[in-house]
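The structure that follows is given in the form of structure tokens.
Excluded from the complex is one protein chain; the other protein chains are retained at their positions.
Chains: A, B, C, D and E, in written order; residue numbering restarts at 1 for each.
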């Protein structure tokens, strides 16, 4: 039975569900229709892995600007799959590891996944896993090679694997020839219009009243911010929480939003 | 007797036939006349190794774009040789190895081959074996030197060896002076016309009826896709399997094919 | 009770309050209105960490020219938070450490902070922690990666953390993509007008009489120094103390100030 | 007596005569007058080492394109010297060695040679001994330095040494300042005219009859191949053996020769 | 009592006075008024360290051309301070040390200095301590970082430290951002006029008589050497001693001076 198998897999290899849940602490706010589209796309991939005879390995790269919501989305899709093996590979657990140890830790997760009939692996912040830095374009070649090889390695007969990876550095992965190793990609966009901002502000109840919110949004609209606006939902959240501490949340929110948008 | 010798060799060094078979899980679809030509060319090389007194060592490099079908073809030629010693050297088994260990693992396979009267070695994804990355053109020089030397090293008297290697990076091997070490090359082309696409779609029975298939192909033809089309058979397979999951396979297949072709 | 908790945390992990106090040996002189604004901004961040449900991790980068007063300000904000866990990460304690040891020392401080309900970490001279040198743009990539990851790592449930970092190399951190890891920034400006110089000189009682001071300031004003003046408060202090040793403090101070300002 | 001394030397240090013989498995075909000239030049050097009081150390670099016949010629000259100490230093025996081990292995051969009154050392494929790769112009500096020093080191009193080295990378050795360390050079040319091709084809009895051979050569002549022809004797041999397997050797040989010549 | 403290410090950490004395074997010849100015400037710094409450750490960089007399001057200032702790950090004692050992040796001297109430540290030939080479601008980053940090590290309460460093590579230290770490600089100029040359020659009694000296100086003056003259006092000394060996010291001195000056 499925539940039994699930428990067995969990017992043997542990599960990252708690960690993944903590990647979505502020939930997934449906501030634009694209959010639903992305979740649906994720579900489709999950189905494909489950059912196609010919594609036991599917991988998807979620890319977008810093704070766009990539990790939260990948974690959500992974958790919704309800596959018995769900694991997060994150640079946070690899601080201080040598290249060799990283390669082994990553390879080990793939190895473990091959023992479960259905598995999802989330690889968060690919460029950090690779120790990538734009200065001199340095990175761990051995980690990169290992990932490139593991992303192409067919699971053994009867095993199926979905890999979800996130990155802010689509261009770098392209230069590395690493994109060829993914079967698909998904672009996670920044918040770009005030309708979305309004939705988030409303959901988080930043202001005392709907009137205040409307005043704030109207002021923002008048400032012409929408034209050049592009802000990650993560940074938007930070701006909202900062404004919340202020004695004048409206003024602070409006001025900070303008500062954020003009900083780039 | 031959069978006895074969079994002895197998017993002593193992065989990669299962691994090689798993490289051709979706078979070799004869979607164009070039497929047959390539298989024939492979057979000719096998014969040459078997019979010429003066060329106990022949090597062939299969090169082409990502997903063009290089590995499946090399594996097929190797298996059809029916030589007693058939081995796959693949980066998949070398994840986490040091340069030194890789050199030794590769040298060991060549050493072992010298004990069998007739041997085939398949070296898959040469650029990955070399840990090549385009950023800074880094790679393992010691693995490269070892391969260059092993590709020129005559087997001992009475032993014959065919080496089949695959790569997506013909240009890089050229820059490395590694091409001089091969006795011949074979270019594996992408799928470039709708006749070939149609053959693959038909073989894999993507659509419910021949009518549906013809509709899909006609729509593709009208979209002018053929002009710029160049898609690896591997990616074509992935697109087909994705479309199969959709409630509207025709629409999905047509739109995905267009997306694939326009992505480059 | 709070005091009990505070003592417990101190007992377990030690505290850097003495070291931080020694970063402000010459006090914070309020020579311009910006000094108060900066201290207030610091207090606001402290409040945000204490109170917001959604932002348990806030980080701020103090940047400015060499000697602008960055370290003294960060230390002052940290000490004023009165959080139970207050730690200084400084290159001074890491002379002679290997990259690996540095990464571990830094990670350890973050780890320790996760055990206190409220924590402040001051990371002084980020570019030195990274062993950055402009010649060849060399730096410790592993320390950089560790910091980038730790700056994004959410503390465990119920724990909150404020990180204050200082640097003279905002541009380098930008090139490293490290700015994305901070939630906010604060620019610490050099002393740029004679009113501020006068305030500092007065506070430090360089001259025997107010008359002497006014003479000195008038001479400086006449020399047209204000136009191009930009001097860190630290260097200003050094100039004052040097002048104090001279038999003619007025003459020495005026000429040295001119020399300092013209050196750049 | 000479034979006794020879045996003693062999017993103490071994001899590479078998390996050297295997470098000339297809013999030295005298397809052009230059072949004799080169063999004579070699003999002259042998005499010089044997007889001059003032030049106990002579070294010669054989350079030319890949497959030009360099190794076969050097091996032949070495074997014809009939010196008691004859050793081959080849990259084939050094696969997987560290730089340090290579330096020692090479130095050891020179050391051993100093114990024989007359010695020849053949250093094959210098650029491979150096692990040279054109990408980034990487190579083993320590092996290079060792060779540079050993090529200038006078043997002890009463000992004489001839060093024969081969390379395809004359230009690289020049850039390395390594040419200064050789006392002389010899250029081994590719096959460049049909008379030479005809001589080789005849010697190897590719065709059933002289008539067939003449037909083939006439067709080649008509195709205007001679103008741009430049093919190593090694590759010519490979082309001949390939054609031999074909049901139509004439057609295959003509078309393959054209392909070979046009590939560059 | 002071003498007791001094002896204690000497006993505990040793003293470099002998080594420093040997840096001034040929004395300090007062060949120009700048020599006195530089010695006075040094004395002023010594006083500042002794007396100011606010600047317990002062550092000065002596820079100039090769042989200008930097080391002799730094040693003289250090010895004249009569501080109980006087130490020389010189590359001569670090030949063959690893980077790690160097960092430790340097850090150890600073550590030791913190135990004396008043200390001077002379760091000779900074660019050699850093293993700097202009080819490829290589240097020991870890030694550089250690020095940068130690030059900014406040001594513990009640301890005072003067650091005197010498270098020929002011520009390189500037590129390294190392100048920011010094509180002051002093430029040591080459000998640039014949009056100074005359003073040195007189002091060293190169010639038999004053007449000879005047003849020599007149000849030099006539040769127009003064216009382009720039020679380190160290090289001037070498030229004088060379001339002293000659049967014709006047002729030799004049011609060698011209050669020296024209060499650049």
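Note that contacts are C-beta pairs under 8 Å (C-beta built on N, C-alpha and C of every residue); 3 or more make two chains touch, one makes a residue touch a chain.
Keep in mind the model is a prediction, meaning the values are calculated, not measured.
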Chains in view touching the one left out: D, E
Which of D:37, D:55 or D:80 contacts the chain that the document leaves out: D:55
Touch with the omitted chain, as defined above, among D:24, D:39, D:66 or D:107: D:107
Of E:37, E:111 or E:133, the residue in touch with the unshown chain: E:133
Contacts of subunit D with the absent chain, listed as residue ranges: 44, 47-48, 51-52, 54-55, 58, 100, 103-104, 107, 137, 139, 141-142, 144-146, 148-150, 152-154, 172, 175-177, 180, 183
For subunit E, the residues touching the chain missing from this view: 22, 25-26, 66-67, 91-92, 95-96, 128, 131, 133-136, 138, 168, 204, 237-238, 240-242, 244-246
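The definition used in the following text is that only the chains that are shown with their structure count from here on.
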Subunit E and subunit B - chains in contact with each: none
Chain centre separation in whole Å, for subunit C relative to subunit B (CA means): 59
Subunit C-subunit E separation of Cα centroids, rounded to whole Å: 34
Touching two or more other chains - residues of subunit E: none
Graph class of chain-chain contacts, one of line, ring, star, complete, other: line
Full enumeration of touching chain pairs: A-B, A-C, B-D, C-E
